[in-house]
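Every protein chain except one is present and positioned as in the full complex.
Chain lettering (A, B and C) follows the sequence in which the chains are written, and residue indices restart at 1 in each chain.
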Amino acid sequence: MSSASMPEGSSSVAVQRVREHIVEFVCDSGEGAQTAGQLLGTVAAKSGHGVWTVEIIPAEIEPPVRSRAGASGNRVRMGRDAVTNMGDGADVVVAFNEQVLYSRIDVGAFKRGTVILLERKWAEDQSQVVRAAYADAIVEFGKVGYDVVEVPMEAECMRVVEDPRRGKNIWALGMVTWLYDLDVATVETELGKKLRSKGEDVVARSLELLSAGYSWAAGHLRFRYRVDCAPRDEARVVMNGNEALALGTMAAGIEVCSMYPITPATSVSHYLARSLKNVGGFVHQAEDEISAMGFAVGAAYAGKTPVTVTSGPGLALKSEFIGLAVMAELPLVIIDVQRGGPSTGLPTRVEQGDLLTALFGQPGDTPKIVIAPSTIEECFHDVVLARKLAETFRGPVILLSDANLATGQQPFRRPVPNEAWLSPPVDRCDWDPQVPPFAWDPETGLSSRPIPGQTGGAHVVTGLAHDERSRVAYESPVNQRAIAARSRKLATLFKSLRAPAIHGADHGELLVVGWGSTRGAIEEAVDRIRADGGAVSSVHLRFLSPLEPGLADIFRRFERVMTVEVNYSDDADDPTVPKEARRYAQLAWLLRARTLCDVECWSRVPGMPLPPGTIETELRARLDAVGVSSARSEGPPQGRGASA
Amino acid sequence: MSSASMPEGSSSVAVQRVREHIVEFVCDSGEGAQTAGQLLGTVAAKSGHGVWTVEIIPAEIEPPVRSRAGASGNRVRMGRDAVTNMGDGADVVVAFNEQVLYSRIDVGAFKRGTVILLERKWAEDQSQVVRAAYADAIVEFGKVGYDVVEVPMEAECMRVVEDPRRGKNIWALGMVTWLYDLDVATVETELGKKLRSKGEDVVARSLELLSAGYSWAAGHLRFRYRVDCAPRDEARVVMNGNEALALGTMAAGIEVCSMYPITPATSVSHYLARSLKNVGGFVHQAEDEISAMGFAVGAAYAGKTPVTVTSGPGLALKSEFIGLAVMAELPLVIIDVQRGGPSTGLPTRVEQGDLLTALFGQPGDTPKIVIAPSTIEECFHDVVLARKLAETFRGPVILLSDANLATGQQPFRRPVPNEAWLSPPVDRCDWDPQVPPFAWDPETGLSSRPIPGQTGGAHVVTGLAHDERSRVAYESPVNQRAIAARSRKLATLFKSLRAPAIHGADHGELLVVGWGSTRGAIEEAVDRIRADGGAVSSVHLRFLSPLEPGLADIFRRFERVMTVEVNYSDDADDPTVPKEARRYAQLAWLLRARTLCDVECWSRVPGMPLPPGTIETELRARLDAVGVSSARSEGPPQGRGASA
Amino acid sequence: MTKLPKAWYMDGRLRHLALADYEGTTPRWCPGCGDHAALATVQRLLRDEQIPPDQAVVVSGIGCSSRFPHYIHTYGFHGLHGRPLPIAEGVRARRPDLHLFVVTGDGDCCAIGTAHWIHSIRYNMKMTVMLFDNNIYGLTKMQTSPTTPKGGRSNTHPEGAPLSPLNPLSITLSIANVSFVAQTADWVPAHFASIVKRAHAHPGLAFIRVLQRCPHYMDHHWEPIQSDPRRQLLLFHPEGVPAQANDQRAFPERLEHDPSDLARAREVASRTDVWPLGVLYRNPCAERYDLDTAVGLGMSGADKLAALERELTQFEV
Partner (left out) sequence: MTKLPKAWYMDGRLRHLALADYEGTTPRWCPGCGDHAALATVQRLLRDEQIPPDQAVVVSGIGCSSRFPHYIHTYGFHGLHGRPLPIAEGVRARRPDLHLFVVTGDGDCCAIGTAHWIHSIRYNMKMTVMLFDNNIYGLTKMQTSPTTPKGGRSNTHPEGAPLSPLNPLSITLSIANVSFVAQTADWVPAHFASIVKRAHAHPGLAFIRVLQRCPHYMDHHWEPIQSDPRRQLLLFHPEGVPAQANDQRAFPERLEHDPSDLARAREVASRTDVWPLGVLYRNPCAERYDLDTAVGLGMSGADKLAALERELTQFEV
């Protein structure tokens, strides 16, 4: 019998205060768990919590019902402080059938003690197979230590509506509203907003279901939580990374989004297709990625810094045009929402596998700026940044997001856009014909260019080697000078950057370096170990090309340095891989070449975000291996890995 | 007055014996200097000399006459020993007008004392402008120390033929035949072979012109050379790198060459279009590079390991399909004849700019084999090797040649093809359906696969993440296992490789590391310095992925290690580039990450091969900078750059 | 019911092949998706023709329809988005022995794959190409495709597609060396079957556009055509799909159309009042590139080496 079983009629229950909790709604696709989860996330955010919401997406569009691979839904992690990632094992799970739970178990979504509020109607299903499966599951779940609470969801719904399959999700939300002692009025408001378009009837019925679920819970559940809340007075918005990228595009004053659909990037352009016109722009769906990129190149040339949005396979196709944009110094922003690779790979899944191809994906020397946002908020602001960088440094800027940020939802301070963020209008002044279109400053590599239509500026842009006047040039010194000028721009940007901030102490036993969407999980793991006295710190890089300054200096202050990444590396202890042949994770490879420090790595390609607990375990193992799991209080040691 | 002027009627001239000489023929395009040069090269090879011939190609198809940028022709370097590169300043130049010499001068093709045998008719040209230009040039050339010998070429030709513009090249060849005391019969035979197809009349007239040039030289030139000759008894062939790649393709038993035209790779397929059918194959000219690569992927899948030939921009377009070939483990050979980059760049020129994109050009983890031939002979044999590697390791193999090898001609031992080199026929046996199509050996990552038509082997190849049975798999452990298996294959190959041979002593002051077509020039530079007692050695890498074993060990035995490459790097002493932001040459970058040694680099992008003399100067400067230009006789020093 | 094991290979080449021999993994298309019918049709063709599963290859791109190879038990190649045709050409080039099918979608073929589509028609290498045209991007969740009708709403054009759709038949019929063009629909399985049979027998590239329902994103989209027999024009001819006894009921609108008449075929393809179903064009004598690419197949190693020596001799010094 479950520790959380439900004596009929139990009424007043002690509320357990928790610093944070993870709640999942899972069901067959189409049963509305996503709506319930999103509403919970919104309400939690409204209530001032830190929140991270992430969608649970089945691999197929319409998977069969009650299938192991078919789990659809939402995970909501809410806490007192800012929540930066999806966390580890769930605390509470609401499930509409037991089968969908298996795929969640497979990915380690639960832990000992996870409370599963499970629809119990399957116990009385017509089909013997279904009944047996249900019974088996209850036993199995109990054995591994989950706390299963059987809930007569449809049966209870039927007291309110005729077809319980529509609305069960709202009933469940009602139950959770009671469970977390949420403000009922807020839930009702949000529900009303969400369903408004479906008509008053639907809203009314939903409010009834909500209240039914609430009452049932009050009457039957004998546990209840309240998540601590820190007071917040700033205005906040909540959205996922793709929405943030889309809004960032609008805030950057970008008028042209040229794209070809590809998962998991497409929803950026879905948003823009609805909204970009509101700020005077449009979305061009091209016939393929090459054309999408060519269109962007044309728009850039004509004076309108565009954005093109894609994922791995599309990035590969854009490669030749990216080379041209570098060569012809055309400002544009390429958003790559990375997915699982290589090739078609894992289209809906998480990976950070495009770093090296972003840097080195083109033949010849193609210096370009590569940045990676590490939070939803940065997704927004980095588009604004990217456009400015593209224009200032005259070239393509690649922005590496990923499927983790794309689907994760998080509240953040509401941005206050201003005109300085917007793209300036096309220059229509005359151009001094004496000034060549590539008047490379010898020190910075920078130059400014005439835009078509500017009187006096006519010249021919070309992907061939060219001189300052953009004339085709085959002479060795010109080629050397031009390539150097383009390269120089990265050095110029580098000089304007600051060393990255260190999360934790500025010296210690172990430094973890990350980039992109792993930030939240890495920092959480570091914090947990530091809380136990472990001398771990972390550094998170936003600029990948050029790499941020001061890295070797920082690295030298730690006994060992490692990256944690969601891409492939041979394990250090793999007996089949000679140390000399070991393939490192992508950032690790860059850092080794750059700093000559023996930067280690731990990386995995699970197709999912790395949970903080998994990272924590890995880091602790490293510390334990050298017997230094507690903090060191001496001054910075002499870096062993550094030779320079 | 030139030291080599021509007193009318001088008869017997002392022959000066030289170890090697460089002769150039340069003219307007269409005047036949290429034919003369090629014939000289062939004759020199026949005579047992080491030879390197390289075409001088104008940038345009039909450049205007007497234009500075229009130089067309041939450089022939012949010597007693094997000649591995185009060398430094020319010894003798035959030029049909003075203007074309300027572009040669610009690229440093000449040196003090270069003898220029110059058509003198321009001195009496109708046009005042032409006469003045000619006169100016003579003065200018004299000033910089060239030895100009004015030769009445057309005038002399007119004694034999009516239109001297056809045949002047043969007359000049006659002159050179005398000048180098070549065997007249051999020259006549080769001339006959070359012109056979044009009819007897042409041959007869050409022989007359040849003899006229010979006699004129005998009567007028008062200097004469003989290039030393080492006896050789092996059968030799002479060809350029693209021909060697084509013949290697045939020798590998490859039946499918799928391509799209692109300079400087196209001539590989021109050769194959004529000849591949002779060994039972064909060339497919696709509608674009993507399709060419897709066609190759299809042929590979169907059991016929194909080759696809391209250059930078084409490689970029093939990128997505390369990822698929890695993912689906399909054996095929990609020949990339690198050209100047980035983007359209310098289509006809030399660069080694595609190394990093060959390794990292695809999103996600795409381990693949990358090799680079460093001689014409290796161009031949590496295709055979590449096909075997592709089939053994089930994946794409990229072979990086470049415009230097493509157009350089060199004699080498005639290969003795055998059946073991040929692709085996498609397996038609039954397949044990118990054996999955990706039965990855956990140690090696290797597996063998059923080919369509094999009974029992039906399965679906996919670019999606998949398990051993090639079933689409979204589970984390499967993805991790599959990616690891593909990566493992590189470790397996690595274990079978030997450490690279060291050219020179196995320890010393400076180690130069190179790859690809720079081998000859680097080793020649090293030899020259070693001859003076400098403690320089070099290592040349044929395998770039995986990198060859033992590198860190070797590096540790030298005080400093540097690469010499024809791609871009920021100079170490560039004041505008902070050391920390310095962008290294491509191999240097790889070696730094791999070995953690402070591998330096010196690289340039002149669009031309690096001459040995230029490399020599650079290396000497490095030695001088630390005051160690002479050899060190102590044992191997402790490597400073190595930390592992 | 005890089935014979699917991989009953011991005597697979002797025994009668049943539909079960062509079953791959369980189809994961949405209920009611037209792709299900297509799959069954091709499986039946293979069974009817008794083609061993290991002698057939199905190549596809990426899209809902392109999942086809996973669901049929033959050799399969689930390739890249837009690129099934080059892959299939590479397969065909040296393998005249295989039965070759290509499955593609309206995005796969008519957007990102356009160049390969056009050129594959001209190459005319023997294969059966099925374009599943649901007028939408299914797999990526409802974006406009080149065949989406003007005004059709999608996630990339929430206010409606701005342009008239491409007509894949008209374009295909305008390409040099076109040799077989037909149209059918997922909801007329018997017709579909006879078209595929004809296509499979055709000596060259047979291009079939299949009007395909996508209930998930384009619910009721084809319904007006499907439910109104007058909007479907049955093409019949002894050289195409011959007239059938019971056509009359299902297809009140019929046209005797000689598929050797290219000009008429183009006219029929351009009609906007009705959707022609049948063989629009057929020329069994068009040049076949796969006959060129198959040169020298099976040349012996000894002959190759001899030829190679001759080549090398030309370079000897």
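Definition applied: contacts are C-beta pairs under 8 Å (C-beta built on N, C-alpha and C of every residue); 3 or more make two chains touch, one makes a residue touch a chain.
Note that this is a predicted model, so its numbers are computed, not measured.
Chemist: The complex has one chain that is not drawn here; which of the drawn chains does it touch?
Modeler: It touches the following shown chains in the full complex: A, B, C.
Chemist: Identify the residue among C:29, C:217, C:251 or C:289 that touches the chain left out of the display.
Modeler: With C:29, C:217, C:251 or C:289 as choices, the missing chain is touched by C:289.
Chemist: Going by the contact rule already stated, which one of B:26, B:161 or B:262 would touch the omitted chain in the full complex?
Modeler: Of these options, the touching residue for the absent chain is B:262.
Chemist: Write down which of A:76, A:149, A:300 or A:315 is the residue touching the left-out chain.
Modeler: That would be A:300, which touches the missing chain.
Chemist: Based on the whole complex, identify which of A:165, A:277, A:495 or A:528 touches the chain you can't see.
Modeler: Of these options, the touching residue for the absent chain is A:277.
Chemist: Which is it among C:87, C:115 or C:129 that touches the chain not included here?
Modeler: In the complete complex, the chain left out is touched by residue C:115.
Chemist: Suppose we count only contacts with the excluded chain; which residues of chain A make the list?
Modeler: 42, 45-46, 235-239, 243, 247, 250-251, 253, 255-256, 258, 275, 277-282, 284, 286-288, 290-304, 306, 320-321, 324, 411, 414-415, 417-419, 422, 430, 433, 452-464, 471-472
Chemist: When the complex is taken as a whole, what residues of chain B touch the one chain not shown?
Modeler: Those residues of chain B that touch the unshown chain are 60-64, 259-263, 266, 269-270, 273-274, 283, 285, 287-289, 313, 343-344.
Chemist: By the contact definition given up top, give the residues of chain C that touch the hidden chain.
Modeler: The list for chain C reads 111-115, 118-119, 122-124, 146, 150, 162-167, 170-171, 173-177, 263, 266-267, 270, 287, 289, 292.
Assume only the chains that are shown with their structure count from here on.
Chemist: Which chain has its C-alpha centroid farthest away from the centroid of chain C?
Modeler: It is B.
Chemist: At what distance in angstrom does the C-alpha mean of chain C lie from that of chain A?
Modeler: Distance between chain centres: 39 Å.
Chemist: If you average the Cα atoms of chain A and of chain B to get two centres, how far apart are those centres in Å?
Modeler: Averaging C-alpha atoms per chain gives centres 46 Å apart.
Chemist: In chain A, what residues contact two or more other chains?
Modeler: 313, 343-344
Chemist: Mind pulling the residue numbers of chain C that touch at least two other chains?
Modeler: Where chain C meets two or more other chains at a single residue, that happens at 62, 80.
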